[in-house]
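Heads up, one of the protein chains got dropped from this complex, but the rest are sitting where they should.
Residue numbering begins at 1 within each chain, and the chains themselves are lettered A, B and C in the order written.
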């Protein structure tokens, strides 16, 4: 399998390259009867769109979603939802001088090794534009989750050495770095300005919180909810680390601290006193908030001269032209949110047959 | 899908519970003609076997593998390889006093939420014994990789606050903590003795290095090699974080440091001067060593009294009896190695049809 | 994928060869809370067991099922159900004289072509014994269907030139040819005696009827219910044709005859006046009985001398020794029933998420 499909029941297939005719996604397995229109999808695409601030590429794309199938009279029909976004502002010429050189930190050399051949225009399928299909599908998943009372929220947690110290939900959507802390955002902006001045780029981290998730979603062995989230998030280009709940900090913890005691809330519902686990135990949601984090590497396309080799195996110097983000994090925030929503929607739909009493309920027997 | 199957072409399905009749795995898609016998599998199982040191549970299991199918006259036949390990030393009685209580840090509550029902004997399917099937399958994958010149080596990187500072390959297999640093091992042992004395448990980290991997394995979108590794490793019970190459450190790096320059080695082969990427770029192996790391939480079963609730939603105190590891890391090392081997074998087999010239070569056209 | 797994949600993986240690199946995705024991499975295995009459091989196997996992306190747990059947009466020696000869009508040559290698003992994985795992899994599916009010019944429709002319449900289980027509059974027995006398073998057809199926199961495109049934039945060794409802007869029909008019039954339920469609329209069950048929070829193992070639490409004469059925049909009846039950169980479980209102119902939102 060439790996452009993700999910078991809520299953998405993406297609398209950076400098081809467009980008798209087919969602198969979305239940019938969900109210849906382009207006649900566009705000998600707008959040990852280039050109939002001085910290994102100047490529000019409206990234307008068109729903081609699967929706009738304002509702999903249960059949595949095909969504397409045409490419517009392609400067393929920018790449002609690097078509036989392997950009450091990029997949160019690996593509040649695998396929004997590559689409050298802006990374082809390895471009960040590939995530457009994921974001469109994630918007649909988010609509489904919202109907079930579940919300998914991602934001920038750190940029280079600057981490958030407070959490202000309104601030998060106000600034273009998607940082829920105005002071941190200001420091991060200064840091990024300095990166740009030095023809350099910066890494950062993204955090995502899911609230309203019912207990009982996810599977106990390979398809653990956290394992599927890890795959989903690590499949986003530039992500090099993933963690859930306390994540890497558990390595230095002891059991008596790390265990979350169960308790009863004021409504008589079973809950946990703490949430070191990040909302998942044994691969299955426990009803607490799901909390995950990931680390993104600095954008590999930097405009200073770099040493590399070409496809003839000769050492060469290269200068990458074109329009590149000095940091990928703010635009990746919505991609993390989208992939998280897709995994949760899939787990909820796949898990419907876990018990005989649910089977009887649905089939009226 | 209930999620007991993993992989696309080299595909494994595990079964079995902690206190059932046994544990097993079916491997479908292993190529024909690979020399294989139980002697290839047993050493892997022995590494995860209980009772190896004072830091592992006293449960007494020989964990002997029996190959039931798929091997004929010492070679794989291309048909499913079924491997079974009978359970022996089951103290199910140990669990009768906790059958209606939800152990903190365990999946008990989630199982009840999902299935309306749980096998309360030792965690059932969520037990660490489930990994026996993975390890047996990983041993087969390792044989396959070895035939292609690829080796996978995992070891303990840290236990609680104690990290390795040197790397001594021989030491690694000499001590029962699988730490490649004798001094660190000594410190870690003292730390664990203290945990035991305090009826507590410890977390830690595991590192895994793959050498000899050819460039060109893995897929560019959802089935990125690192994404599949992340899923594989995060699906191991107790793992809460995963990273590849520099991992979370990339968040504070700048592009000019993080980019690995391509160069030519003395044999004229394209390679990288550094390996921040951990051997994978754009989801595809680049021919450098693959380096990954994960964090394991402290064993949730500790013998001090803990607050929890029972299945009637009443607060109760519980004391967990039974035989439990004060740390899971040393026994999880071989599970990480096994899952890594499985992902790599699958990527290599799945990737065979990436180019028309390979298709022609195999079909003789 | 090596193709030993079948199904999406109710998913089975079989393993084992004719002359290996045993045969088995792992069922993943069976809902929790289904009452199940070996006593539900054994009667199905007994129906396909050898040695039931003079028309089946004399190989002496008790074919006793052992449930190894997935059942606790008499109910399924929602985790994999592993079932094993040990081989007992293996006369591998019978095959030593044919190990390098390609038996006509068998897969020997194809195995060598594919794997470069074959298990020559009784066909290895291509043996009819492979169906034991399917039958065990089908028995579990049948239990699930019965809970939902659905029954699956297969029987012999014809043997060589002898077809049933009446339908007597009791007779069907009384005679060892599984023919629901005593007179036809008598004629068929005489025909088979003649085949045996002539060292020959006979083909035949099997019919399967499903009653109690709700409308709305199956998918409209590739996973049409009839398409999945076709794959399931055609995957049984020796089956060369499959049809649903009127099947091949529709080719000569006109629309006004073939269309089944909808009507209202006495309970006010929508039903059809006729059932040319065989219970499936557009790939989805319509609530009528599902009726399917398949054709089995004559057993290729016949004891008269046959011309063939050996693996060196030399023409040779061969005589097949061993114990072979003069007809496969009576023993294949339960395999058809099992595969049908598996497909239906899978369609019902997979289809639970087709509508938002079902999603809400199951997740209590």
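The rule is simple: a contact is a pair of C-beta atoms (placed from the backbone, for glycine too) under 8 Å apart; a residue touches a chain by one contact, two chains touch by 3 or more.
Predicted model only: the values in this text are computed from it and were never measured.
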Chains on display which the left-out chain touches in the complete complex: A, B, C
Residue among C:54, C:114 or C:174 touching the omitted chain: C:114
Touch with the omitted chain, as defined above, among C:99, C:183 or C:227: C:227
Chain C, residues in touch with the chain not shown (by the definition above): 1-6, 8, 14, 102, 104-107, 109-111, 113-117, 123, 125-126, 130, 158, 160-161, 195, 198, 200-205, 214-224, 226-235, 237, 240-264, 268-270, 273, 276-278, 281-287, 295-302, 304, 306-309, 313-315, 350-351, 354-355, 357
Residues in chain A touching the chain absent from view: 1-5, 8-9, 11, 13-17, 20-24, 26, 28-30, 32-33, 66, 68-70, 72, 75, 77-82, 84, 114-119, 121, 124-125
Sites on chain B contacted by the missing partner chain, in the whole complex: 8-9, 29, 31-34, 78-79, 144, 147-149, 214, 220-221, 348-350, 352-365
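In this text, only the chains that are shown with their structure count from here on.
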Intercentroid distance (Cα basis), chain C paired with chain A, Å: 44
Rounded Å distance between chain A and chain B, as computed from the means of their C-alpha atoms: 26
Shared interface positions of chain B, touching two or more other chains: 1-5, 8, 14, 114-117, 125
